[in-house]
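Take a look at the structure set out below.
Right after this comes chain A.
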Amino acid sequence: MIIRKLSGILSNFTNLSRVYAVMVIIVVIAGIASIPSLDYQGDRLYPKTIDRDSPLDPYDRGGIPFESTVVLAEYPENSPYLGYITAYLTPLSLALAAATPHMGTTIVAHPGGIIDEILYATRGLDTVVETTILFVGFAVAAHLFRRREDE
Partner candidate 1 sequence: MFDLNIEGAELFALPFGDIVPYFSVYSATLAAFVLIFILIAAFDRPERQLNIIFGGDAFYEKEIKEGDTRFSRFMAIACGFATLGAVLTGDIFNFTLFAVLVGITNIAIVASAGNHHVLNAAFQYGIVAMIATVPLFGAAAIILATTGTLSIWTLAGMGAVPLLAKAMLILGVMGEGIAPLYIGKAEIIRAQGAPFVLMIHFSSLLLFLRVTEIVLVI
Partner candidate 2 sequence: MKRHYVQLIAIISGILLIVLSVAGHQDIVQVPVAAVLSIVLAPVFLISVGLLFSAEVIDGDIPFMGY
């Protein structure tokens, strides 16, 4: 009987990932068939133009340092300092940026460089959760390692 057979497969947990993979494959195949009906809406959230000549190359969102710049957010009323953080450079990083066009990442990474506003200011909760996931991962690994030492 088909029910008996199905429950036989489902009741063995070594088949778990296989069963799940089959479900993912079904959805993905159906999804690929439906892709032509989807249209891309890139204009709403966090648009970005990349200026390849800027010394802050991939991170440059434009704007004048110590002034503000135009950054789009879903709820601008919740982020009153929108645009100020991205345009923030200390005098040292300003000098670095003016001196060389090859230090983009370095300038961004050092204190007083650009903070990616979209990630840290308007979507701060995301970064908190992401780091928490990492920490939990480390905690589990550490616990398992120490447990082996105990025995």
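By our rule, contacts are C-beta pairs under 8 Å (C-beta built on N, C-alpha and C of every residue); 3 or more make two chains touch, one makes a residue touch a chain; residues count from 1.
How were these candidates chosen? In short, all candidates are chains of the complex that A comes from, given by their letters.
The structure presented is a predicted model; accordingly, all values stated were derived computationally and were not measured.
Here chain A touches, in this complex, candidate 1 (chosen among 1 or 2). The part of chain A that touches candidate 1 in the complex is made up of residues 10-14, 16-17, 19-21, 23-24, 27-28, 30-31, 34-35, 37-45, 73-75, 77-79, 121-126, 129-130, 132-133, 136-137, 139-140, 143-144, 147.
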